[in-house]
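With one protein chain held back, the other chains of the complex are shown just where they sit.
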Amino acid sequence: MREKATTLYLGPQHPGITGNMMVRLKVEGDTIVKATTEVGYLHRAFEKLQERRNWLQAFTLLCRFCVPEPDPVEESYARAVELLEGREVPERAKYIRVLMLELARMGAYMLWYGGQNGSLGLYTMGQWSVGDRNYILDLFEELTGGRVYHMYIWPGGVRRDLPEGFADKVLRTMDYFEKRLKDYDDLMFDNTIFQKRTQGIGIVPKEKAVEWGVVGPILRGCGIKSDIRIDDPYEVYDKLDFVVPTHEGGDIWSRALVRREEVRQSIRIIRQVIEKMPSGEIYNKIPNPHKWALPKGDAYARTEAVRGEVGMYIVSDGSTHPRRTHFRGAAYVHAITLLEKVLVGANVADVSAIMNSLGTCPPEIER
Amino acid sequence: MMKELKEHIIRRVKANFTEAEENNDFTYDRLDFTVKKEVVPSLLLFLKEEMGFKHLSHASCVDWLEEGELELVFILWSPKDKIKVFVRTRLDRDNPVMDNMDNIWPQLHTYEREFREMFGVQFTGLEAPDEFILEDWQGPPPFRRDFDTAAYAEKTFWHRPGREDAQDVRETIANRDGEDIPDFAKKYSR
Amino acid sequence: MINDKNSQKIVDIIQNWARKHSIWVLGYGTGCGAIEIPPTMTSRYDAERLGVRGAATPRQADVLLITGYLTTKTLKRVIRVYEQMQDPKYVIGFGSCTINGGMYYDSYNTIKVLDKYLPVDVYINGCMPRPEAVLSGFGQLQKRIAEGRADGAKQYKENLEWYRANQKKIIPNWVMPEYNW
Partner (left out) sequence: MEEVLYNVLGAIATFLVAFVVGMTYGGLNRKITARVQNRKGPPFYQNFIDTLKLASKKSAIHHGVMQHFGPAFLMVTSVMSLLIVPVLTHNQWFPNLNFHGDLIFLLYIMVFGPLGMALGAGQTGNPNSAIGITRGLSQMVGYEIPWVLALVALMIQYHTTSIVGLMAVQAQSGTWLMFSSPFAFIAAVMAMLGMFSYSPFDVVIAPAEIASGPASENGGKYLFTMMSSGSVFAFVKLTLYVDLFMGGADNIVILLVKTFALYMIPVLYSLTTVRYRTEQSIRWFWGWPSFFGLLAILQAVIF
């Protein structure tokens, strides 16, 4: 006899939900038979607002798209504008951008460490990693003036050159993180209960993954080597030496292993960037923003973020204001169509862990 | 190399879809095809199944108010050949109807729901609740160009005086009088 | 004895002292400001040493932290959550967008002034407010509680019609239980 299905509302006010969204679960016993994502709690109509601003003013709204890691969004926009206009970026600015993106990636992964373990009940990890994330935010603050919102990577280059002694500080921070990551391994990855809770849970099928629009660490966790930094290289990633880790399995555990390795690769990239960074200009000056018109046409640029592929599609009608901007967030696919598929058959206890593992970030869904 | 690849793709597409207009002016890894809206599903399916464009990178809708048309853009990425293809089509702005395509890529379902809500594009055969992002929305589709968000916000929401101009905000706040907050609430709107 | 005015005052002082040093914040990240809450709660800034700690459900919480802009859809849920909280309860408006709309002043979907809809005890300005600012905001709230001036919930109850009228103007489809506690 089948048990009667009950409906469980996970969110919008729920400590286990990642951000402000809701998942409606149809539950039989402990097993989910149907999951529906409901979003829209964070819809600010950014793209509509950007149409009312000029090309540079629109840029200031960008970092609010997804707060844990705003820099890839800025990077996508800047690159899309540069593609459309044909504007060259100085070599040094490219290196600084990569430095910025990788620092942001590390910061977001520190937040992920906290979220993934918080969803499983290991709060010590979150306290450590989110606390350590402050050291990265300190670097951001020194470089850009903001902890969370940087508005640093803008069309034509970057906004400010590295302060004196900044490179040393970055290297020292990297040394610190290399030491700390060993502690994280001891606490998290060597923990048998963590393995028991994550192995075989939230499986994304490998053969369907590309078709379903899965990107980023989640796709790499299925064993498919796909990284925009390698496939569609931007800035100076093709001159840097790093490995794209993959793991077979497609469950939370293999995604966690992929992310664990990626933090280490980020440290490696940052060290190389500091070493290879040339001197020179950092900014190819744009004209007066109020008179700065982009040629008619459209462009699409995409960047690898921690959640996967994020992209910015911009359309210009030849005026000083965007005709249309449209942001593509990885969570747009991961948190709706993918999450609804992955949650079917899962245990209620694992919903939060699965959501964290899929990198759900509601503000980039509804923008 | 990239040039040959692009020409190969154009040849294959033109062989099957004669009326597709290509745009091959880009210096980077990108190709554009403009087709009629009836052809879009079969072209997308052809690109996905035959040409290796497995990954739907993005889909977007642009409102060309002056021309009376809505433009749908699909951005496809081939993991094998490392190239992007844009498929674009135009819809009549007053009666935008399109075929439902979420059987090609499941994530198109989400995009279609968003376009239906934000631009009023009707997808025949799309099975989803009407509301996606907005709740109890009574105005026109908000992302259309003729919807003025600033005027709507001005009309609907209460604005705190003091930011109409770019003067010193502190002074404006200090000199603020004549606003219609009741006495008890003044304490909380300092 | 308890009706005696002086002893009531002493009871008030003790109760306010306890309320001041035990602030349970509802875990509801209503907007992008939620990103600075984890740093505030974790090791460097450690709000728990001030007695600030997270609460999982509205029934247990004392403070509703509105972390940033409220869309109309969220506003409905926030009102619901606020009315479920137990008296005495406080609201902290967090970020510029709760004060005057911030950078969303022309958005069709976000409210611009929070205190029209909910009684705000403390505003923290900035976008994004740093954890130090958040802690300072909690400090202000503590000061107000100790002085007995953090009576937003009382104002809300007394002027319910005014608040309701404002809320219903934004939320056309009002299907919610009436506020009765």
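Observations, loosely collected:
Letters A, B and C mark the chains as written, and numbering starts fresh at 1 in each.
In the analysis below, a contact is a pair of C-beta atoms (placed from the backbone, for glycine too) under 8 Å apart; a residue touches a chain by one contact, two chains touch by 3 or more.
The shown structure was predicted, so the numbers you read here are calculated from the model rather than taken from an experiment.
Taking the full assembly into account, the omitted chain touches A, C.
Seen from chain C, the chain kept out of the figure touches residues 14-15, 18-19, 21-22, 24, 42-44, 46, 48-49, 51, 53, 55-62, 84-88, 181. Although one chain is not shown, part of chain A still touches it, namely residues 6, 8, 14-16, 30, 117-124, 127-128, 131, 187, 191, 193-194, 196-197, 347-353.
The rule is simple: only the chains that are shown with their structure count from here on.
Contacts between chains leave no pair untouched here, as each chain touches all the others.
Inter-chain spacing, taken between the CA centroids of chain A and chain B, is 22 Å.
Spacing of chain A relative to chain C, judged by their CA centroids, is 30 angstrom. The set of chain B residues that touch two or more partner chains comprises 134-135, 142, 147, 149-150. Shared contact sites, meaning residues of chain C that touch two or more other chains, fall at 73, 106-110. Interface residues of chain C facing chain A in the complex, by the touch rule stated above, are 26-32, 34-36, 38-39, 42-44, 54, 56-58, 69, 71, 73-74, 77, 81, 103-104, 106-110, 127-128, 130. Chain A contributes residues 39-40, 43, 45, 47-49, 51-52, 83, 210-213, 215, 226, 231-232, 298, 300, 302, 309, 311, 313, 315, 323-324, 326, 328, 332-333, 336-338, 341, 366 to its touches with chain B in the complex. Residues 72-73, 76, 99-101, 105-113, 115-116, 119-121, 152, 155, 158-159, 162, 166, 169-173 of chain C touch chain B in their complex.
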